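A single protein chain has been removed from this complex, and every other one stays in its place.
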Amino acid sequence: MTHTGRHFLQIPGPTNVPDRVLKEIAQATIDHRGPEFADLGVEVLERLKGIFRTHGPVVVFPSSGTGAAEAALVNTLSPGDRILIFETGWFSHIAWKQVAERLGVNVEYVPGTWRRGASPETLEQRLKDDTARELKAVVVVHNETSTGVVSRIADLRRAMNRSGHPALLIVDAISSLASIDLRHDEWEIDVTVCGSQKGLMVPPGLGFNAVSEKALAANATSKLPKAYWNWEEMLKANKSGFFPYTPATNLLYGLREALRMLDEEGFDNVLQRHARHGDATRAAVRAWGLDIVPENPAEYSNSLTAVYTPEGHSADRLRQTILEHFDMSLGTGLGKLAGRVFRIGHLGSFNDLMLAGTLSGVEMGLALAGVPHKPGGVLAAMQSLTASTQKTEPASAAR
Amino acid sequence: MTHTGRHFLQIPGPTNVPDRVLKEIAQATIDHRGPEFADLGVEVLERLKGIFRTHGPVVVFPSSGTGAAEAALVNTLSPGDRILIFETGWFSHIAWKQVAERLGVNVEYVPGTWRRGASPETLEQRLKDDTARELKAVVVVHNETSTGVVSRIADLRRAMNRSGHPALLIVDAISSLASIDLRHDEWEIDVTVCGSQKGLMVPPGLGFNAVSEKALAANATSKLPKAYWNWEEMLKANKSGFFPYTPATNLLYGLREALRMLDEEGFDNVLQRHARHGDATRAAVRAWGLDIVPENPAEYSNSLTAVYTPEGHSADRLRQTILEHFDMSLGTGLGKLAGRVFRIGHLGSFNDLMLAGTLSGVEMGLALAGVPHKPGGVLAAMQSLTASTQKTEPASAAR
Amino acid sequence: MTHTGRHFLQIPGPTNVPDRVLKEIAQATIDHRGPEFADLGVEVLERLKGIFRTHGPVVVFPSSGTGAAEAALVNTLSPGDRILIFETGWFSHIAWKQVAERLGVNVEYVPGTWRRGASPETLEQRLKDDTARELKAVVVVHNETSTGVVSRIADLRRAMNRSGHPALLIVDAISSLASIDLRHDEWEIDVTVCGSQKGLMVPPGLGFNAVSEKALAANATSKLPKAYWNWEEMLKANKSGFFPYTPATNLLYGLREALRMLDEEGFDNVLQRHARHGDATRAAVRAWGLDIVPENPAEYSNSLTAVYTPEGHSADRLRQTILEHFDMSLGTGLGKLAGRVFRIGHLGSFNDLMLAGTLSGVEMGLALAGVPHKPGGVLAAMQSLTASTQKTEPASAAR
Partner (left out) sequence: MTHTGRHFLQIPGPTNVPDRVLKEIAQATIDHRGPEFADLGVEVLERLKGIFRTHGPVVVFPSSGTGAAEAALVNTLSPGDRILIFETGWFSHIAWKQVAERLGVNVEYVPGTWRRGASPETLEQRLKDDTARELKAVVVVHNETSTGVVSRIADLRRAMNRSGHPALLIVDAISSLASIDLRHDEWEIDVTVCGSQKGLMVPPGLGFNAVSEKALAANATSKLPKAYWNWEEMLKANKSGFFPYTPATNLLYGLREALRMLDEEGFDNVLQRHARHGDATRAAVRAWGLDIVPENPAEYSNSLTAVYTPEGHSADRLRQTILEHFDMSLGTGLGKLAGRVFRIGHLGSFNDLMLAGTLSGVEMGLALAGVPHKPGGVLAAMQSLTASTQKTEPASAAR
């Protein structure tokens, strides 16, 4: 079956990369030690601060987001250090618990149902109980990409502050940055971890660490072996816009353009757009009569929606039908949600009609795959979208 | 209002250009007299024959489609020659009657309502009446881009044959080629005129003439002045894949790729895809309770649909609302349809979800602009699409 | 033989297209009747004036340069009008004499040797002799692309003025614009004709007419049939940045970028750069002991150099050797220079090292093809280039 037109890449990342970004990454590679590169480096590193909402440095690695997670750990911890990781889903497990353990860190994994975010109450209690101050860091996935559940970082921060515990706060913002409100400085996050391929609208291949003063202090004494991920030499070279080893120049071209685009749109508009699309998607799912993974409306994700298929109906079979018939990629269920959940990405370079096309693909796929549902999801989504759109004045016959 | 994601270019041409085509036109320009160019020229000229369904030559001009129309006339006619043009809409007027008259050709313009295609009966009668054989050519716009009305060329050809009249048949296939069935040889068309920017999925800038033996004979005696448009030198140079003057090399790169894509999809699949999308669009319009321009179902266009807004509601106001809110371009009403009609292009590089997004944009735009309509158009379109899609076997719980 | 690295496209046009321009033409096609297009149209049309050095309008056709030549004629002349064309080489013949005659214009072809430009003296005399004022226009190729001979337009203009003859002055600037000094207004040119693919650094597919007030007046009374080429509707639509028929949108994207680049470099710098490269190329040819076509140093071209191979040595054989071994395209000898001359293009997007590579390819090709010559051409060119480059202060041991 030959596909025509554009593929709908509606997994929750990598997201659709804008043409403006793609054309930039296709520009000729330049000398990464020359003056033209310095301009690129300085602009990118400065603009990143705005997106992470920090006045501190943001380190950029040629790596995936998983690499950036590893970097956060090796730069702040020592072998045998104890850290707290909240179980929020597949990525809290695979990208954090498993990585940390492989690096020789002692992980205390706070169990979770995958339908709720990290609990501020649990965190506060656990930190208060840690009178010996053994916990060196708390790791929270801001937006669990496997479930579409958001952990309330501001509340978690307040819980930490109430406990008076000095543990670092490490936040995985891989699928939240530039989509869902995230404030590195205001929320006193110590390391915010991200990748290029989600809200930042750049192809995969860049990892990020926004780093607090406290994290820098931890870096100075941390003993996990590190070379590639070492912040120290990065920050030194970054001062003049350079990197200690060859950076992924062409991806940085794309990042510069994406950061300019986000700036043109305006930070608040970016968040509001994702909120509109999150609302409209959930309206569609409700109309279909299907369930979503998150239980708490305060924890609904605006970058993706994970939807259960009814008992006895494979979500992967549905995804396959949609891919074959409508050339749209949706996210698979991960870990214990495998086969039971499909995930709709609605983040990054996106708009109302792309969302309408996306939801139409799901609605038609449900029909073709014989998954029980009520039609009308797209209609509900359109009503949600128009309700949140400013009405134009009544059309007159005048041209 | 900053737009995000991809623009929906749903005018009836230029159409959305596939990435594969865009990346080709961005390749370095080459020597148009070198061996590498010859390969390009030969492949493009050969593949074009398949698309025009002809064994004869297809001439390619660096020009718009209007230029190709002019070329058809100056290559076959002499000053003062009498020709018959059927009034089908704006383009039969602007691209044919007006051009022909400016070139010194004597035009007999068969009046039409813009809601019907050229009448085979009228044609047969008119040719039979022309006992002096004064009419040198009959010009018909296959798919009137201003109305979405298709003229039935095969029937018109049969009418001509019944009349025994020797006039040439010149067909404007600008918005039908590679979208709606068109058979240059089988229907004994003498000149089929086309441009690159519609069903061929290439940016504008190339014009085409498929040329019959009879047209070539007419060329030999035609006396309208011609240099740039002259087929003779073109055909001579084309034999080895070259052109008599500098061709639009980069657009030819794009054309080669587009022709390869059409070949990969398969000619019948291309037509069937456009038919499905035409059906689904009309299902949506019916559900909205709106009228379309063509009156005869046998003349419905599968490349675009022209829709009336209700009396007192400006179609251009609606288009503006949709452009502002949903970043989608629709076609304006032209000539006497100005302000009363908007046109939805559903041709070229397109698929089901792009169509669903397009129709969603119209449905939401109708709501925002306060144009009276019934919701449910997208729903009807989805039902139309799924009905014509092969069902997959029932989904089981197995992954 | 597989070629690696970049092809050297050193024909005198199409020229090497800058990456910045290529990436622009690969952007998505937009609605040519929408507001975004108007911005494009307005910017391009305004910037073109600066390059043509005119305050009047510049018309842009989707066409080759030959089309723009035809446009100049049909817009200003009537059937049977008498015009004067100076024989300067292949293009004065093929693009002007032949085209004009095919269009029904009466051509008086002033013979030339192909080694000299149009003679102001001859022109003045001929116009003085035309007491009946029968000559409607004088056509001169500014830079004969087949010979590398420049006609001195300012002197020709003065000769016309001295004669007091009202004939229009039509100048073919196809291979001179944005390379060699050309001043539409100051030199009172009536139509300046150009194409996109030479000094303008854009792929082929756009033709230009810069039009004087006097040419517009001639247009009002000219009787040659015209539709596609008609200035009148163009100028009307251009006022708001639009075009009467579908323009070659993606090539216009490229043109906008190229015009911005020329503006960044600065008009005088552009001319000076071409002068440096013309000088260096001629220095190389002299060192090789070969002859160039132009006889008069005041008529040397800065956009290309046409070089004779010694008697008995085929220039095309040499070109083939160079193409095979060094992946460089050079221009062939045209018309009576066929086989005797090869042409080196040094215009458009170019720099010192590209020129050095180009001349090295010629020098190595001469050796490989066994063409008698003295080595040292590249060395002479380098000396010419460094002599015209500002010396930097003596290098010290300090880093």
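Letters A, B and C mark the chains in the order given here, with residues in each chain numbered from 1 onward.
Keep in mind that, in the parts below, a residue touches a chain if its C-beta (ideal position, glycine included) is under 8 Å from a C-beta of that chain, and two chains touch if they have at least 3 such contacts.
Note that the structure is a prediction, hence the values are computed from the model and not measured.
**Student:** Of the residues listed, A:Asn106, A:Thr122, A:Ser163 or A:Asn250, which one is in contact with the missing chain?
**Tutor:** Reading the full complex, the residue touching the unseen chain is A:Asn250.
**Student:** Looking beyond the chains shown, say which of C:Arg82, C:Arg183, C:Lys214 or C:His313 touches the absent one.
**Tutor:** Per the contact definition at the top, the residue touching the missing chain is C:His313.
**Student:** Among A:Val141, A:Ile180, A:Val211 or A:Leu224, exactly one should touch the missing chain; which is it?
**Tutor:** A:Leu224
**Student:** Among C:Gln98, C:Thr122, C:Ser163 or C:Ser360, which one touches the chain that has been omitted from the display?
**Tutor:** C:Ser360
**Student:** Spell out, residue by residue, where the missing chain touches chain A.
**Tutor:** 6-7, 9, 11, 13-17, 22-23, 25-34, 62-67, 70, 79, 95, 98-99, 102-104, 195, 197, 203-205, 224-228, 230, 245-251, 323, 329, 332
**Student:** Take the complete complex as the reference. Which residues in chain B touch the chain that isn't displayed?
**Tutor:** Touching the chain left out of view, chain B contributes residues 19, 23, 26-28.
**Student:** What is the set of chain C residues that contact the non-displayed chain in the whole complex?
**Tutor:** On the side of chain C, residues 2-6, 8, 16, 18-19, 264-266, 269, 273, 311-314, 316-318, 321, 324-328, 338-339, 349-354, 356-358, 360-361, 363-364, 367-371, 375-376, 378-379, 382, 385-386, 389, 391-392, 394-399 touch the unshown chain.
Following the convention adopted for this analysis, only the chains that are shown with their structure count from here on.
**Student:** Considering chain A as a copy of chain C, what rotation angle in degrees (nearest 5) results from a C-alpha superposition of the former onto the latter?
**Tutor:** In degrees, rounded to 5: 180.
**Student:** Report same or different for the chain B and chain C interface, where same means the shared residue numbers exceed half of all residue numbers found there.
**Tutor:** Counting shared over all numbers used gives more than one half: same.
**Student:** Looking at mean CA positions, which chain is nearest the middle of everything shown?
**Tutor:** Here the chain at the core of the arrangement is B.
**Student:** Suppose each chain is reduced to the average of its Cα coordinates; what separation in Å results between chain A and chain B?
**Tutor:** For chain A versus chain B, the centre distance works out to 44 Å.
**Student:** Rounded to the nearest whole Å, what is the centre-to-centre distance of chain A and chain C, using the mean of the C-alpha atoms as each centre?
**Tutor:** That pair's centroid distance is 53 Å.
**Student:** In whole angstrom, how far does the Cα centroid of chain B sit from the Cα centroid of chain C?
**Tutor:** Chain centres of chain B and chain C, defined by C-alpha means, are spaced 35 Å apart.
**Student:** Would you give the residues of chain C that are in contact with at least 2 other chains, written as numbers and ranges?
**Tutor:** Correct list: 23, 26-28.
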